[in-house]
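All protein chains but one are shown at their positions in the complex.
Read from first to last, the chains carry the letters A and B; within each, the first residue is number 1.
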Amino acid sequence: MTIRTLSASLLFLFSLSAFAGGKVVVYNWAEYIPDGVLDDFTKETGIQVEYSTYENNEVMYAKLQLQKGKGYDVVVPSTYLVSKMRNEGLLHPLDKTKLTNLKHLDPDLLDKPYDPGNQFSLPYLWGSTAIGVNSEAVDPKTITAWQDLWDPKWQGKLLLTDDVREVFHMAYKVLGFSTNTTDPEQIRQAYEKLQTLMPNVLVFNADAPREPFLAGDVNLGMIWSGEAAMANAENPAIHYVYPSEGAGFWIDSLVIPAGAENVANAHAFIDYMLRPEVAAKTVEAIGYASPNLAGKALLDEATRTNPIIFPAEDVIRNGEFQQDIGPAAVELLNGYWEKLKTGR
Amino acid sequence: MKIFNRSLVVLLFLILYLPIGVLVVNSFNASRYGHSWKGFSLQWYEKLWHNEALMQAFFNSLTIATLAATIATILGTLMALAIYRYRFRFKAMATGMLFVVMMSPDIVLAITFLVIFLAVGITLGFWSLLIAHITFCLPFVVITVYAQLKDFDPNLLEAAQDLGASESRILLRIILPLVLQAVVAGWLLSFTLSLDDVIISSFVTGPGYEILPIRIFSMVKVGVSPEVNALAALLLALSLLLVTIATLLTRNKAKS
Partner (left out) sequence: MLRPAIIILTLGWLGLFVLAPHLLVVLTSLMTPHPQHLGTYPFTLDAYVQLLDPLYASVLLDSLGLAALTTLICLLLGYPFAYTIAGLSTRWRALLLFLLIVPFWTNSLIRTYAIKLILGNKGLINGSLMNLGLIDQPLQLLYTPFAVVFGLVYILFPFFVLPLVSSFDKLDPGLLEAANDLGASRWQRFRHVVLPLTMPGVIAGSLIVFLPAMGMFYVADLLGGAKNLLLGNVIKNQFLLVRDWPFGAALSVTLILLMAGLLLLYAWSNRRIHRRGGLDDENL
């Protein structure tokens, strides 16, 4: 058999299998689904996965909106975007009868105000934003609250995530406001509070926050739970502190855009991701918490009880989940955000 | 003075290659993080081999770069000819547009491309990416070829015309061989620009056709994986191999 006939038959096989199951276009962060899961899905269902990636929620939203919700079949927005996209008619309602693995999900993470009754979204992974401390340089015992970051001794030392909602969350919590406030006066107060934090800020981290911690470029600052778990595994000196005023919580959800062309395959894909084995594999590889209770049960003891990944009940109750705050508040926040970042 | 200048050149080349050296070293680092050396390992090469999505993105980048460079070279050479040889309406506008493309910050071009693709109804993906890359490579080809065209004797072309050569014959038999060197340089420059681009691609790419920089940019959630280092090292090895071959070829030619 010559190479040409071999490749021709391979091509034929490929097109055959692609034809049999069709395809599903997944739009997600890169590597946010563990190695092998997509292949296994294709092997089992014959559905080809086109995996496309974005670097933040805003880029994803802009692309989807400009294309009127077309082009992608499954997307993974954060909570506040789910309600925004839902309100703008950018999402396709989920057909629950096709989602047999729905039963594994933690009821505490379902039916949230951003999507009552989970008509449009199902939680994929969730996590928190709290404080990372490198004990080689900073005594973790001295850091217990967001307010501690305001201490003048951290001048030019802090890492903040490059995310307006998360950064404002700190100030809201210190001031005793809700993270979802839309009150212009409270937002202004938070902005003024943050202005006094700016001299301490070294970097707004635009890529993975664990990298500067591991590189020794920062020893104190905000970090996401999954990142902290991975950093901690590499260097146990990096601790994760849930601040007393309350950590920020977020959920990344699986949704189907309104213009999706392969709705049935999208359901099949979502249902596959909700399988306990797949959920367990995801937590192990990525380090964020899964809302999948049956999946959590499959994890080994160390992961299941890791407080960075799965915080205690009272920590969750003390924190707050992000929601959509409407265009007016967003506009206000963004205006302040530009001012903060340019140091004025 | 000569020694000073030559050491400066050497030093700048060292700095230019330093980050790539770091990548190459880290591609053999057993640690996932590039901050400390944890022993020699080939695991990232193995992982890269199995990371189909990353390899696919890389091959897509190469495909786009090759296609964009080739088409931009053909189009750009024709445009250079048009500007050199023909008089036509809006010629000043055409050259002006080429300057605009060359000088525009990438972010501005990216947005203009996005706006026109959406307005015309081109779906974001392979075609939008290809058109954008061709367009931002064009001026570099035009300028390289035009600079060479200007250097030769117009009487030659007139003579050919007087002898009854057709336009296509003049282009293929006389002009093309004369500007071949510039055409090759233009292709090379286009290929380089296309492979290097981040900003424009990140705006005009769409589902189903992902290229390397976008893939890397969107690794934010889990951090850039060291397979990227392995990829960079392989790419460098390949480029240097090409350079060596090219140098050897030109040497043989010079001898004969």
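Rule of thumb we're sticking to: a contact is a pair of C-beta atoms (placed from the backbone, for glycine too) under 8 Å apart; a residue touches a chain by one contact, two chains touch by 3 or more.
Computed from a predicted model, the values in this text were never measured in an experiment.
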{"item": "Interface partners of the hidden chain - shown chains only, full complex considered", "value": "A, B"}
{"item": "Absent-chain contact - pick from A:Asp39, A:Asp95, A:Glu277 or A:Glu331", "value": "A:Glu331"}
{"item": "Residue, one of B:Ile111, B:Ala160 or B:Ile174, that touches the chain absent here", "value": "B:Ile111"}
{"item": "Positions on subunit B contacted by the hidden chain, ascending", "value": "2, 4-6, 8-9, 12-13, 15-20, 22-23, 26, 34-36, 61, 75, 78-79, 81-83, 86, 88, 90, 93-94, 97-108, 111-113, 115-116, 119-120, 131-132, 135, 138, 143, 147, 150, 167-168, 171, 188-189, 192-193, 195-196, 198-199, 212-213, 216-217, 224, 228, 232, 235-236, 239-240, 243, 246-247, 250-251, 254"}
{"item": "Hidden partner interface residues of subunit A, rising order", "value": "58-59, 62, 65, 88, 156, 162, 164, 201-207, 211, 215-217, 327, 331, 334-335, 337-339, 341-344"}
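Note that in this section only the chains that are shown with their structure count from here on.
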{"item": "Cα-centroid distance, subunit A relative to subunit B, in whole angstrom", "value": "35"}
{"item": "In the complex with subunit B, residue positions of subunit A that touch it", "value": "25, 27, 29-32, 35, 38-39, 50-56, 59, 63, 66-67, 71-72, 206-208, 210-211, 214-216, 226-227, 230, 234, 286"}
{"item": "Complex contacts: residues of subunit B adjacent to subunit A", "value": "32-33, 35, 50-53, 114, 118, 123-124, 202, 206-208, 210, 214-225"}
